[in-house]
Every structure is written in structure tokens, then in C-alpha cells.
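Only one protein chain is missing; all other protein chains are in place.
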Amino acid sequence: MAGRLLPLELVDKCIGSRLWVIMKGDQELVGTLKSFDDYVNMVLEDVTEYEVTPEGKVAHKLDHILLNGNNIAILVPGRSPDDG
Amino acid sequence: MAGRLLPLELVDKCIGSRLWVIMKGDQELVGTLKSFDDYVNMVLEDVTEYEVTPEGKVAHKLDHILLNGNNIAILVPGRSPDDG
Amino acid sequence: MAGRLLPLELVDKCIGSRLWVIMKGDQELVGTLKSFDDYVNMVLEDVTEYEVTPEGKVAHKLDHILLNGNNIAILVPGRSPDDG
Amino acid sequence: MAGRLLPLELVDKCIGSRLWVIMKGDQELVGTLKSFDDYVNMVLEDVTEYEVTPEGKVAHKLDHILLNGNNIAILVPGRSPDDG
Amino acid sequence: MAGRLLPLELVDKCIGSRLWVIMKGDQELVGTLKSFDDYVNMVLEDVTEYEVTPEGKVAHKLDHILLNGNNIAILVPGRSPDDG
Amino acid sequence: MAGRLLPLELVDKCIGSRLWVIMKGDQELVGTLKSFDDYVNMVLEDVTEYEVTPEGKVAHKLDHILLNGNNIAILVPGRSPDDG
Partner (left out) sequence: MAGRLLPLELVDKCIGSRLWVIMKGDQELVGTLKSFDDYVNMVLEDVTEYEVTPEGKVAHKLDHILLNGNNIAILVPGRSPDDG
């Protein structure tokens, strides 16, 4: 598949930019991607984690986190749930 | 199985065209398939994600996404949930 | 086990004929089997997918689909849920 | 473990006879075992599948099926849920 | 770990004696262990299976069964749920 | 990581002493660790298993058990749920 951006190549292009992560179950977060490994475990900085509560989504600010790759469902480069 | 289109060969034929993805659980989305890897992780563009809410399906537009292959149940080439 | 039809040999014999697929959870569909791979990912054509809704089973017609093998519980060659 | 019937040897001895299969979750079925592979995927004939409904167990007759081995919890040679 | 009975060595010592099996979810059974393999799939005889129903535990007698090892949570040699 | 006690080294140091095991789901038990293998399957003696019931936690005494490693979430050396 010459010329096509393979999935992990797309992730590599996101290094240093904002990435919206939708996890299995209904957890979501947004952060700046610093690095990732072959299992798509990720280091993210300047993170906002959206907790789903009966009163709606509550945002928590976190400096940096490490995310377990096998819990990820969807990655959305350059966007955030707040974009509406 | 000469002459038969193997599953990943079908996916390869979908590159550049619309693909409806039904995931385990009740999440669904439609997008243009840009690339995929051996684990059927996918890069999709011009995506509409259908969120199931008590008020019915809500559509969200996303430029491009990366989808975790192990969360996929069914792929429907050339169709969308809106086709009814 | 000479003379016995091994499971994947049975699947191979179903190529070109109708196959009822019962998935983990309560999703079911019927289609004509076009091909499959070692993980029993399947390409099916002329598919009817049965969605379980509070009002009962709703049938959706799909031209062709790719089905993730690890989500399959039971395959029933030559039959369909409509056979009653 | 000379002299002891290993699990897959017991399954092999069941070829041609009735086998009650209790699956993870509450699905059950009974059928004549025709063949199986290393993953204990099974081909069964003359099958009765017991669907658990609010009104109790409903039996469905199926000619032959292929059963995904990783969904099996317990195998009971020579018996059936109807034995009471 | 010389002198210590490793887990599978303990299972081997249970061959021929009563074994209480507590499975993931709330299924339980007791039986005489006849054999097991590397995946701790087990052949058990003279089995009592305890079904959890709204009216309490219902015991079913089974001659012999084959149990899928990956569904086991706890093994209790020489005991049974009826010991109280 | 010279000088640091690796996880399985910590488990090895627990041989012969009391170990509180918190499993995935809400099952808990305490016992004396006799042995373990590479999959952290464990042999425990003098065990108290805490069953969560609508009326609160009910303790069951068991002589010795074999515990499936892949069901363990947390190990707490030298402590028990009764420590409060």
C-alpha cells in the first residue's frame, strides 16, 4: 500500500499535536501526543479527561498520563469532544 | 480458494470508498477507508459517527480517525445506516 | 480423523450457499458465504441482518459484508431464523 | 498420565454420540458430535438448541451446525437438559 | 522452588479425588477428577453441578463432564459447597 | 533495575506468609501462599474466602485452594480485609 498512510504512520504524524481518544466503555480524553509504542500505549500531555456522571460530562485536567493501548477504541487527530 | 476474494482482499478493494463499520457494543460509523494494517486497524476520512442516546442516534462529523481493529464486528462496503 | 469433515472443511463446503450466523450476544444474520480466512473472518453476500429491538426482530438487507470471526458463536449451514 | 483419558481423548471418544454443550452465558444445545479440531471447534448434527426466553426454554431443531470452541464452558457426553 | 508443590502438581495430586470447582461468574460444581491437560481442561466424574436460580441453588447430577479450563476461577481439593 | 524487587520477586518473598488477594469483579480471599507459577496461578492454604451477599460479606474457611492467576487484580502481602 505505497503512498497510503498506514494506521501507525498516522499516529506518528500526530506526535506533538492534539489527539482525542475514545476508549472502550464511554471514557474519553484529549491531550497532546508525546510518544507511543508498538502496542499503541501512549504518553499524552496537557490532558483533559471527561468523566461521564449522572449530571453530565465532568472535565479533569492532568499534566501528563500514560494510556493502555488495548483500551482504545477510536483516535481522532486534531479534534476534541468540546468541538461539538 | 483461487478466484475467491479473501476477507482482507475485500477490505483492500474498499480503499478510497465508503465503508460502514458496526462495532462490538452498539457503536457505528461510516467513512472513506484510507488504509488498514494486518490487525485491520483502519484510517478513515470524512467520518460520521453515530452515537446511541436515549433520544435516538446522534451523528457527529469527524475529519479523519484511526479505528482499533479488535473492536470491529461487521464491515459493510458502500452502505450507511442512513440508507434505511 | 480420516473420513470426518473437520470444522473448517465444513465451512469450505458452505462456500456459495446460505449460512445462518449466530454471534456472541444476540446478533444474527444470514447470507451467502463467498470466502473466509484462517481466523474464520467471512465475506458474505445477499445478507439479511436481524436487529433485536424492543418491538422484536427487524431485518436489514445488505449487499455484502465482512464479518469478524472472533465474534461468531454458531454457524448453521443452509438454514435461517425465518425457517421457524 | 498413562491410562488416564485426557480431555481431548474424551471428546474423541464422543464422536458419533450425543453431546450436551453448555456455553458461556446461558446458551445450551445437544447434538451428535461429527468432528472437532484442536481449538475444540465442533461439527454437530441432529441438533436441538435451547433458547432461554422469559417464557422458559424454547427448543429449536437444526440439521447440522459448527460451534466456536472458545465459547464452550462444559461438555456432558451422553446426556441432555431434557433428562431433568 | 524445590520442595514446594507447584499449582499443576497440586492438581495432579487431586486425580481420583473430589474437587470443588468455582467458575468465573457464579457457576460451581463438584466431581472426581479423572484427568487434565496443560490448559487445565478437566475430565470430572460423578459430578454435581449447582445452578443458581431465584429460588436458590439447584443441584444436577452428571456422570462425567469435560470442563473448559479458561473458565475456572478457584479449585478447592477435597471440599464441596455442601460442607457449609 | 538492580536493587529493585521485581513483581514476581515480591510474590516469591510472600511464600509462607499471609496474602490478601483482590480478584477482578468483587471476590476477595486471604490465605498463606504455598507456591505459584509463571502465570501467577497460586496454591494457598488456611484460606478465608469473602463472599459478597446482599446481607454483607460472608466468610468461608477452606483448607487449601488453587487460584487462577488471570483472575487476580491486586495482591496485598501481610494484610486482610478484616484489618479494616
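Lettered A, B, C, D, E and F in written order, each chain numbered from 1.
Everything below uses one rule, namely that a contact is a pair of C-beta atoms (placed from the backbone, for glycine too) under 8 Å apart; a residue touches a chain by one contact, two chains touch by 3 or more.
Since the structure is predicted, the reported quantities are computational estimates derived from the model, not experimental observations.
Visitor: Can you name the residues of chain A that touch the chain not displayed here?
Guide: That gives, for chain A, the contact residues 12, 15, 23, 25, 27, 29, 34-37, 41-43, 49, 62-68, 70-71.
Visitor: Pick out the residues on chain F that sit against the missing chain.
Guide: The missing chain touches chain F at positions 1, 4-8, 10-11, 24, 40, 72-79.
Everything below uses one rule, namely that only the chains that are shown with their structure count from here on.
Visitor: Examine where the copies chain A and chain B touch and state whether the two sides share over half of their residue numbers (same) or under half (different).
Guide: Chain A and chain B contact each other through largely non-matching residue numbers.
Visitor: What's the farthest chain from chain C if centres are computed as the mean of the Cα atoms?
Guide: F
Visitor: Round to the nearest whole Å and give the separation of the Cα centres of chain B and chain D.
Guide: It comes to 35 Å between the two C-alpha centres.
Visitor: Mind checking the centre-to-centre distance between chain C and chain F? Centres are C-alpha means, answer in whole Å.
Guide: Between these chains, centre-to-centre, one finds 43 Å.
Visitor: For chain F, what residues touch not just one other chain but two or more?
Guide: none
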